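Shown here: the complex without one of its protein chains, the others still in place.
Labels run A, B, C and D following the written order; every chain starts at residue 1.
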Amino acid sequence: MKTGFLSDSKRLIKALIMVIVLVGLFVLPNVANQYTTMLVMLICMYIGLGQMWNLLAGYAGLVSLGQQLYIGIGGYALAVLSNYYNIPILIGLVVGGLVSVGLSVALSFLLLRMKGMYFAVATWITAEAFIVIFAGWTYMGSGNGLFIKAVRGMPTSTIYYYSLIVAILTIFIVVFLLRSKLGLGLIAIRDNDSAAETSGVTIFRTKLYCMMISSFLTSIIGGLFYMSQVWVQPYAAFAINWTIAGMFIVVIGGIGTVAGPILGAVIYVILNQYLSQFGGISMIILGVIAIVVILFAPKGIIGSLQNRFGFEILSARRDANKNFMGMQIQETSENTEQ
Amino acid sequence: MSEILLRAEDIYANYGDFQAVQGASFEIRKGEIISIIGTNGAGKSTLMKAIGGTLAPKSGKVFYKDTEITGMPTHKLVDLGMSQVPEGGRVFARMTVMDNLVMGSYTPRARKHKDNALERVYDLFPVLKEKANQVSGSLSGGQRQMVAIGRALMSEPELVCFDEISLGLAPTVIKDIYTKIRQINKEGMTIILVEQDVKRSLKTSDRSYVMLKGKVVLSGKSSELAEEDVKKAYFGL
Amino acid sequence: GGNGETEDPGTATPERDYILIGIPNPSTGPIASFGEGTPWAEELAIKTINEAGGIYIEEYDMKMPIQLKFVDTESDPTKASEVTQKLIVDDKVDMLISRHTPDTALPVSAMAERYGVPTVSLECPIDAWLSGGPYEWAFHSFWSIDTVYTTFSQTWKDLGFGEGTKVGILMPNDPDGLAWLPIFQERLAADGFVVSDPGRYPNMNSDWTAIINQFKADGVEIVTGVNIPPDFANFAIQSKQLGFEPKFTSMGKAYLFSSDANALGVDIAEGLSAEVWWSPFHPYKSSLTGQTPAEILELYTAESGRTWTAPIGYKYAGLEIAIDVLTRAASLDPEKIRDAIAATDMTTVVGPIKYNDQHISETPLVMGQWFLNDAGDMVELKIINSLYPEIPVNGEAFLK
Amino acid sequence: MSTILEVDNIHVAYGRTKIIPGLSFKVEEGQVLGVIGPNGAGKTTLMNALIGLVIPTEGKIIFDGMDITKLPPDKRCHLGLGRTYQIPRPFEGMTVYENVLVGATHGAGRTEHKARPYCTEVLKRTGLYEKRDTLAGQLTLLDRKRLEIARALGTDPKILLLDEVAAGLTDAEVHDVMDLVAELKKTGLTIIWIEHVIKTMVESTDKLLCLATGCLLRYGDPKETMNCLEVQEVYLGVDEE
Partner (left out) sequence: MDALLQSLIQGVLLGGLYALIGIGMSLIFGIVKLTNLAHGDFLILASYISYSVVAATGMNPFVSLIVVIPVMFAIGYIVQNTMLNRVISKGAEPPLLVTFGISIVIQNLLLYYYTADARNLRSPIATKSIIITDGIRIPYIYLIGFLVGIIVIVALGFYFRHTYQGKAIKAAADDREVAQLMGVNIKSIYGIAMGISMTTAAIAGVLVGMIYNFYPTSGSAYLVIAFAVVVIGGMGSTYGTLAAGILFGLAQVMGAHFFGASAQLLTGYVVLLIMLIFRPQGLFQR
């Protein structure tokens, strides 16, 4: 058993590392070159996207193929509010998030009736339907989409900070959520819904909260993406590619882990940037990498490392002996009986 | 004495790093009923899995009629005439009762006798005939166990292994089952019983093996084993 | 503003000894057929100047060769924007060339504006490109939809379709369709044509019965619009199945390339007419080598074994403009390059380029029709109508 | 003693198949009620109806003076009905401790902090304390059954519904369960217990109910129920021992 002192000092070191990393990230645009800043900015956005997909699929068992819906809403909210009403960008972000929450609540009554792959497919089809709706909606610029004129000149560093904050927020929220009662209920539902229900977990409400949180943040991330891209257009905004990117990030990194999407996003962004110059074969390479990683590490990179070395970074697991708050490297249970 | 049908030598089996079976050996002759007993977690089911091919043993050898079958894929073993009823009344939940039973006669050898075998199973468990077209996932616990047993019998095996056969069955049915087991044994089927119910298994079997913490700690003719010894071995006293 | 973000070399020793031009290209994905011919055409264009040692740059007092950096947009505007940012901030390109449909041209131009990178944009209808403006750093050349209509309607009138002719319009709900629609509606009406409009169908529409029924009911004689190739193919085949055979079809985008036209089958393809932005029959010459479009395309076919496509001309022209601009600017200072672009006045293989104050230069467009070849197993394009006197007609329009 | 649960002429059906065609009985607070009956008699179905996984087509279920016939399972759990599953359904991705914690927080409405000591106590009582950090997916059958009980207890129920928790256990282990039940009874918990192990039923229940094809065959004192001729016929079989 570890002594209190030991775990305390471990915790201190951990906290110290975190602070250093955070400070480093916050001063990055001032010290690093512009490309590094841009890379980290993209990584932050994709971390957020991944975390939110992971929250749904990895923890709540809601394998969604429709996260692009909220990305699109986030982008459009920004465009509509800033173009038509001159509303500041940040407010636009939040309003987009709230609209998404509303939408997710409305859709929940439909989607949460479904389970497993029905849910997955239904979420996707819903997003596809939104392509059709937005493409036919003159106010939204129809198939042409809208230019978000207000962000045309926005410097990368500004978007960088927004993205960084949102990424940290998503990680924080996921960790916090999982260590909360809600997270416990989510995992219980994922493992066995009727047993969870008879254990007192209110399935609909628990899933609903999860969907609301994820739609809110995904939508904000969508806003960030479109801040950087300026042009929002229905076929791209509601494209399945967003969810696929999230899925790639999470599954490669390690589903059901908090660190997985972080690593996954780093790999995804760097790989994409690097491969883009290989023209015709870049996609083949990406596809092959995805397949190979999954075949040899089906739990993702972090998941497999955790299995091998028996620790978990940013664990959501509760230790029966210890208080669970505070971020510490915990050893997972070795089997007690021998 | 009749020939040895199955022989397991010094089997080790693991789940990850955890050793569930640590050097267990046993044998069974044609026409015998043996029972393997032991507390929960003794490794009985694991041993059966290791023999039946669903879990690759870490080391040790298994022979069936003098051919080594260690590590052979399960479906081949079934072709050879080994059948198993895994614990916990596992049925093909989305298939009908009838289809579950029919799946029992999957091997080419058994297909020929499908209709006969089906009649016999219905005879043993009349309720299954009533429920023939019900999806087996919606059966009661006991009914599932019946399906699992019936299904194994459908394959007309030479050797069948029942893991916790009476689990969840009502007393009448248990009695029937044991009568039936003795009967099919007389008809030539060799049987391994894995049971919790020590008394009943000692009474039914020719020989018994007692397992403790992954090892066989006692074995002998069931009728000659003293209850005291069994108890001791059982709890490792 | 973000324009201050580009760094100013300022020193006399260059970071690198070449000029770097970034070219996002849809090499994969749905519009990959536009991306075909890259990098062949671009490399052909820079060959002579690089062999001559490159372009003189004043700041460094030396000649610098041109290097091109291609990135794949996967036909996706999101990707296009990401890889363009990489070109700008990582590779620090001196210029961007953006082309091939709004899905590429718009996001690339938008990134050019954000980071202040001088950009030559081509091959995206002017109207669509302008919707992303106003532009400070990007300059565009292609034709406008108005010209398309004028060209189309001129052909119809020449064929004897007069006032009262029933024209069915087939416009999808995509940037092209939506841009074409109001202009066609307005001008068709002004010309006295009777319009039958079944509404905005979505791309990759799988069934055309309702549309065909309406065209049949309205007695449509001419069908016009702008479609992605698979949609038109499907529409045309179903029309035939259901017994709808318009007298004349003038469609944008749907069968520009020989492969698309021939995939329709000769029975359908023969007689279809389309807008032609560039062809071997265009009379212009390369500002770099004096080669004619016919010569360039002959070379292309010889080297790649593939038939020509119009985007190849625009790929080539983009570099013609870039080289001309850099030669005049003799500098890698973004602002100087930008000013040089603004002052462009030249003729490329696709026609004359001279930007107006909206950063637009319109390139010529003519009418083409698909004719059965001598063997009768393929169709080939001929020009049947031209508003530009310098581009000659080489086939006689016919009704089917 | 007061009546804690009243089942009033309930009819239960799955689709068109009627399983329970009208059943009524009452359970007194603090009692242990045994339920026996042939396979497929409807015991588990009855339990499903009590817990809310299936809603009776007719009749009423009254718990603590409240009509709960149509409440969903989670609400019933909050009110104080806890159950185990005949075929164990642990949350496989969670540790044993977390399994119990789910019920203790969501079911009993405690905060996680407050639930902690309670869970520890439940784990100790059910003999799972040693394995608290094991993933539930790796447990043996017995431990899964124990976990079923532990998880149900975690919800802090007023009525505990046990579905064949002793099946497959050795005599000694069955005794452990019986002791546990006796102990729980002392704390005032009402228990409804389905089991096929007759001896256990006779010894540890206050009342015994025998179901056959969904109907009440006999309800009363355990010994009397056992001795009833009809029960012997449909359930026990003619004794040969």
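The rule we apply is simple: contacts are C-beta pairs under 8 Å (C-beta built on N, C-alpha and C of every residue); 3 or more make two chains touch, one makes a residue touch a chain.
These numbers were taken from a predicted model, which means no experiment stands behind them.
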| item | value |
| --- | --- |
| Partners of the unshown chain among those that are drawn | A, B, C |
| Selected residue (touches chain absent from view) among C:G29, C:P65 or C:G395 | C:G29 |
| Residue in contact with the excluded chain [from A:M211, A:V251, A:I267 or A:L305] | A:V251 |
| Contact partner of the left-out chain, one of B:K61, B:R90 or B:K215 | B:R90 |
| Per the touch definition above, residue among C:Q238, C:T327, C:T347 or C:N394 touching the missing chain | C:Q238 |
| From C:P24, C:P118 or C:P229, residue that would touch the chain that is not displayed | C:P229 |
| For chain A, the residues touching the chain missing from this view | 57-58, 63, 110, 113-114, 116-118, 120-122, 124-126, 128-129, 132-133, 136, 240, 244, 247-248, 250-252, 255, 280-281, 283-284, 286-291, 294-295, 298-299 |
| Missing-chain contacts mapped onto chain B | 52-54, 73-75, 78-79, 83-84, 86, 90-95, 99-100, 102-104, 106-107, 111, 135, 148, 151-152, 155 |
| Where the missing chain touches chain C, by residue | 28-30, 32-33, 35-36, 75, 173, 198-202, 204-207, 209-211, 213-214, 216-217, 229-230, 233-234, 237-238, 240-243, 257, 259-260, 263-265, 267-268, 306 |
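Assume only the chains that are shown with their structure count from here on.
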| item | value |
| --- | --- |
| Innermost chain, taking as reference the mean of every protein Cα atom displayed | A |
| Whole-Å gap separating chain A and chain C, where each centre is the average of the chain's CA atoms | 38 |
| Chain B and chain C, separation of their C-alpha mean positions in angstrom | 74 |
| Sites on chain C at which at least two other chains make contact | none |
| Chain A, residues touching no fewer than two other chains | 335, 337 |
| List of chain D residues in touch with chain B within their complex | 14, 17, 36-45, 86-87, 138, 140-143, 163-164, 167-173, 196, 198, 234-237, 240 |
| Sites on chain A touched by chain C in the complex | 33-35, 37-38, 42, 132, 135-136, 142-145, 147, 152-156, 225, 228-231, 233, 235-236, 239, 241, 272-273, 276-280, 282-283 |
| Interfacial residue positions of chain A with respect to chain D in the complex | 180-181, 184-185, 187-188, 190-192, 194-203, 256, 317-320, 324, 332-337 |
